[in-house]
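A single protein chain has been removed from this complex, and every other one stays in its place.
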Amino acid sequence: MMARLLRINPVYLVLLVLLIAIAIQSPHFLQPTGYMNFLKRAAPIAILAVGQLYVITSGGFDLSTGSVVTLTVIGSSILLGQNPDATWMVITAMLAGGVVIGVVNALVVAYLRVPSIIATLGMMITLGGIALTWSGGSPRGYLPDTYRFFGRVLIKDLPVIKILPVALIVMVVVCGLLWLLMHRTNYGKLLHAVGDNPKSAHFAGVPYVQVRVVAFVVSSVTAVIAGILLGGFAGVSTSVGTGLELQAITAAVIGGAQLLGGRGAVGSTVAGALVLQAIFTLLNMLGFPKPIRDVVQGVILISAVALATYRRRKTGS
Amino acid sequence: MNGRIARFAPVLLLLAAFAIYIGIALATDQSQYLTFDNLLGLLGRSIALGITAVGQTFAILIASIDLSVANLISVAAVLASYIMSGDPSMMLPAVVAVLLVGAVVGLVNGLIITQLEVNPLIATLGMALILQGLLSASFTNFAGEVPKEFQTFAYGEVGGVSVSLVFLVILTGAAWAFLKFTRMGSNIYSVGGNADAAKLAGVRTARVVILAHVICSLCASVAGLYLASRLRSGAPWIGRDGVYDLESIAVVVIGGTVLAGGRGGVWGTLVGVMIFSLIDSIFNIAGVDAFAKQILRGVIIVAAVAVYAARSKRIEA
Amino acid sequence: AQNYDDPVEFAKQEAMLADTPNGSADTPWLQHYGTDMVDTSAYAQDGAATICFSNAGVNNPWRVVGWETMQAEVDLQGDRIAEFIVTDAEGSDDKQISDIDDLLAGGKCDVLIVSPNTTSALTPAVEKAAEMLPVVIFDRGVNTDAPVTFIKPIGGYGFGIQSGRFIAENAPAGGKVLMLRILPGVDVLETRYTSATHVLEDAGMEIVGVEFTDGDRAKTKSIVEDYLQRFGTLDAVWLDAGATSVAAIEAFEDAGMDVPIVTGEDQQDFLQKWQELGLTTIAPTYPTYQWRTPIIAALSILDGESIPGPEWNLPQPAITADNLADFVNPAMPPLHYAACGCEGMPNYPERWGGK
Partner (left out) sequence: MAAPVFELNGITKEFPGIKALDDVTFDCQAGEVHALVGENGAGKSTLIKVLSGVYLPDAGAVLLDGTARRFTHPLQSLAAGISVIYQEFSLLPDRTVAQNIFLGRELSKWGMLDHARMQNETNRVLAMFGDRHRFDADTQVSDLAVGEQQMVEIAKAISLDAQVIVMDEPTAALNDHESELLFDVVDQLRNQGRSVVYITHRMHEIRRLADRVTVLKDGQIAASFDHVPEPDVIIHAMVGRALDDFYPEAAKDDETGEPVITVQGGDNAKLHDINLKLRAGEITGFAGIQGAGRTALALALFGVEPFRDGTVTMSSVPALFASPRQAVRAGVVMLPGDRKSEGLSLMQSVRDNGMLSARAFSRMTGSPRSSEHASIADMDKSFQDLDIRAANLDVEIQSLSGGNQQKAIVARWLALNPKVLIFVEPTRGIDVNTKASIYARMRSLARGGAAVMVISSDLPEVLGVSDRIMVMRDGRIVAEMDRGATEAEVMAAATGEDLRGAAA
C-alpha cells in the first residue's frame, strides 16, 4: 500500500494541495478569469520546462533557453518594426533561428565534446551579447497586435469557461505534441536510451547525434515559442528571459525528471511547472516579497530532488 | 602522452593569450601596457575570482560543483561590513563570523549532497537562491562600512606587490600542498575519480565531499571579505554582478580540471584566472565594446573547454 | 547605511523644482541651479585633450541613450578632443575599480570622467584618481569632494514629488494607489519612492500595495492584473520608472477597463500610448542630456574656465499633457528617452536607433 502510494508521482498531489490553498486564499481564483489568468501565465514556463525535459532526459542541461527567449522578443520587435505586416514570416524566421541554435548546441556537445552545461552556458552568454549588439542595448521596433495575439488575446464569451487565453491553446498543442513525441514514438525511447547510456546506445546503432540534435532543437524551439508568448503578453523588453532557464529546470525537476538522463515524463513536467507557478502565486497572495520567493524556490528545488531520490530508494526502482 | 599535453594545455592557452595581448598592445601603439607593473596589475584585477576559483577547484575535483559561491560572496561581504561598521576592533569578530558562515554553508551544501543525495548542481543552485533571498530580505543596499585598517587587504602593498596578490599566491600554494601531501588531499582525488571505489577502499566519501564543499565555501567567504575591503562595504548584489559562480567554474575548467572530477589542480586554476584577466585586458586595450565582448566571451569559454574535451574519446553528457 | 528619507534633501530639491535655473532654457544641459562655481585655472592646458571615461555599464536603455548622446557630444567637439578612451565595467564595482586603475596606469588621460556603478564602492578609486588629475562625476555620486564637480539632475526626491503631486491633484480624493518599484536598494529609485509616498500620504490617498517588478514587463502586467482582480479597480498606478508603464496600462486595457492615472517617464512607448489613449498622467524625467554635460565640463576644466560645482544640478523637467506633443516621436525606438537633448546632434536620429 505504502509502496503503491510512493509510486504515484507526488507532483500531482502537491499541485492539488496548492490549488486548493490558492482557492481558499482568494475565492476569485475559482472564477474563469482567476484560473485562466493562472494558466496563461504558466503557459510559457510549462512549454519551456517540457523543452528542457528533452535535454535533461538526453543527459544534459540547456542553460541557453532564457537568452533564446530574450533574443526572440528583441529580434521579432526589430524585424517587425521595419515591416509590421510580416508577422508570420518573422515567427517562421525565429523558429528557424531556434532550430539553428539547437543544432549548434547539440553539435558542440556531440562533436567538440564540451559538457552541455558549459556549451549552453557559452551559448547563453553569446546570445545575450548578440541580443544586445543587435538592439544596441535597448529595445527597438515594436510588436504588432498580430504577433501579440498568441500571448495576449483572450477568447471571450465562451460557454462555461467564459474566457480562453490563446496562450493556453498554444500550451496544450505544444505540450501535447511533445508528449506524443516523447511517449508514443521510437524517438522518445531512443532519447531515453541515449540519456541513460550514450555509449551503449551508440553501439546499438542509435544515431545518438541526431537524437541529441532533436532534443536540443526541441528545447530551443520551445524557447522561441515561449518568447513569442511572453513578448505577446507584455511587449518588448531586454530582460524577459532572465532566469527562465532555471525556472524551467526547477519545474522539470519538480516533475521528477532524472538529472543526467534516462528518465522523464512530459505530463508530470507540466504539472511541475504549474506547481512552481502556483507557489509563486501563493507567495504573492500572502504578501511575501521577492527575496522570500527565491528562498522558497531554493528549498523546493532541493526537496524535490531529495524526495525523488528517497522514493527511488524506497520503491527499489 | 595525451596526459602530458593535457597538463600543459592551460599554459599553452596562457601563452597564446599573452601573445595576443602583446600583439595588440604593440599594434595599437599602447606599449605603456607592457610594463612590469601593468602585468602585475593584470593578475590583481581578478583576486576575488582567483580566491573563489581555488575553492571551486576543490568542489570540481570531487566531481561536484558549487553554484552558490557568488551569493555566498555577497553574504560574506555584507556581513563583514555590517559587523565592522567602521570599527577596527570589530574586524576580528567580523572575520570569524564570516568564516563561520562560510563553513556552515559549505557544510550544509555537503550534507544535502551526501545525505539527501541531491545532485550537486541542484543542491548548490537551491542554496544560491536561499542565500540570495535571505540576504536581500535583510539588506537592500550597502550595509555598514569596513574600517580603513581592513582595506589593507585589498589596497596594501608589501615590497611593491599588492597584499592581496601575495595572499592569492600563498593560498594557491597551500591548497596545492594540501592536495599533494595530505591523505585528505589524496582522498579528494580518489572520491572524484571513482567514489564507489574509494568507498569500498574505506574512504569516508561523505566526509571528503563535505570537506571539499567547506573549503570551497570558505574560499568564497574570503573572496567576500576581499571585496568588502576593496569596495569598502558589502552590498547584496556584488557576488551576482561579478558572475563569480559561472566564471569560477569556467576558469577551473580552462585550468585543466575536468568537470567529471578526479583530475586537475589549483595551479591550473590560477593559470585559468590569468587567462581570463588577459582576455579582459585585451578587450580593454583593443577597445572592444561591451556587447561584442560578451559575444566573444561566450565563444571563448566554449572553445577553451573544447580544446580539452575534443581529445577525450568519451561521449559526454 | 544611507538615508533615503532625508527631509533636508527633500526640501532642497522641492525648492529647486520651484526655482529657475541659470542659463538658456534651449540648452538645459548647460543650465544649473544656484551660483556656486569652482575655479579650475590650475588645470588649464593647451592643445587637444585626451578625455578618459570610466563607464559603469550600458546595461539598461537609459544608459544606452545617454552613452550614445555622450559619444555624439564628443563628435560635436571635433578637434578639441584628441582621444576619448573608454572602459566599460559591465555593472561590476570590482571591475570599475580596476578599470580606473588601468586608465591611470595608461598615463594618457588629461581628465577623467566617472559614472560610478555604486557610490561608496567607487569612492576610494575616485579619491586616488583625483590626486593625479581632474575628475568629473555624473549620475550617481561618490562620498568625497575630491572630484572637481558632480553633475546630476535635481534628483529622486524631485521626481517623486512631481509624480506624487500629480496623482494627489488629479485622482479622486482618498483613491486607491498601487505603487510599483523596480527593485530596492538603488539610491535614485529609493528617494523617488519615499518622496512620492510622503506626498501621497499627506494628500490622504490610500496606498493599496507596493510591489517590486524587477523592471519586467510581464511581471508588471501580472501584478496589476492581480490587483484588479482583488480590488476591482484602481485610481492610480505610480511607477518609480517608466520602462514598464505601458505594461501596466495594458493590464487595464486587457481587462476591458478605463485606464486611470499611470505615471511614466520620458520613454517613447509610454508617451505614444499616452497620446494615443488620451490619458491623464505625467512623465517626470531623469534627463539623459546629463551625459552631454561631463564632456563639456571636462573641456572647460582643461581650458581653466570656472564651472558650476562642487555640485552641478541640472534641471529635471516633467512632461505634461501641455508639452507632450513636443516629445512624442514615433520614429524613435520604444525605450528612447525623449529628454535627451540630442535632436540637434550629429547623426540624429539614426545614432539613437531612430529612422
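Per-chain numbering from 1; labels A, B and C assigned in written order.
Keep this in mind: a residue touches a chain if its C-beta (ideal position, glycine included) is under 8 Å from a C-beta of that chain, and two chains touch if they have at least 3 such contacts.
Owing to the predicted nature of the structure, the values given are computational and were not obtained by experimental measurement.
Enquirer: Any idea which chains on screen the missing one touches?
Expert: A, B
Enquirer: Using the touch definition up top, pick the residue from A:115, A:227 or A:262 that touches the left-out chain.
Expert: Of the candidates A:115, A:227 or A:262, A:262 is in touch with the missing chain.
Enquirer: Taking the entire complex into account, which one of A:188, A:231, A:272 or A:291 touches the absent chain?
Expert: Reading the full complex, the residue touching the unseen chain is A:188.
Enquirer: What chain A residues would touch the chain not displayed?
Expert: Counting only chain A, the missing chain is touched by 181, 184-190, 192-193, 196-197, 199-207, 214, 258, 262-263, 315-317.
Enquirer: If you put the missing chain back, which residues of chain B would it touch?
Expert: Where chain B meets the chain not shown: residues 3, 180-183, 185-187, 189-190, 193-194, 196-203, 262-263.
Just so it is clear, only the chains that are shown with their structure count from here on.
Enquirer: What topology does the chain contact graph adopt: line, ring, star, complete, or other?
Expert: Here the contact pattern is complete, since every chain touches every other one.
Enquirer: Taking the mean of the C-alpha atoms as each chain's centre, how many Å separate chain A from chain C?
Expert: The computed centroid separation for chain A versus chain C comes out at 36 Å.
Enquirer: Counting only residues that touch at least two other chains, what does the list for chain B look like?
Expert: In chain B, residues 136, 290-291, 293-294 touch at least two other chains, as defined above.
Enquirer: In chain C, which residues are in touch with two or more of the other chains?
Expert: Touching at least two other chains: 58.
Enquirer: Could you please specify the touching residues of chain A with respect to chain C in the complex?
Expert: 26, 28, 33-34, 37, 41, 77, 81, 135-142, 152, 154, 230, 233-240, 242, 284, 289-290
Enquirer: Of all residues in chain A, which touch chain B in the complex?
Expert: Per the touch definition, chain A meets chain B at residues 59-61, 108-109, 111-119, 121-130, 132-133, 137, 195, 198-199, 202, 208, 246, 249, 253, 259-261, 289-299, 301-302, 305-306, 309-310.
Enquirer: Using the touch rule from the top, collect the residues of chain C that touch chain A in their complex.
Expert: Residues in contact with chain A: 58-61, 63-65, 67-68, 212, 214-218, 220-223, 225-226, 229-230, 243-244, 246-247, 250, 254, 269, 333-336, 353.
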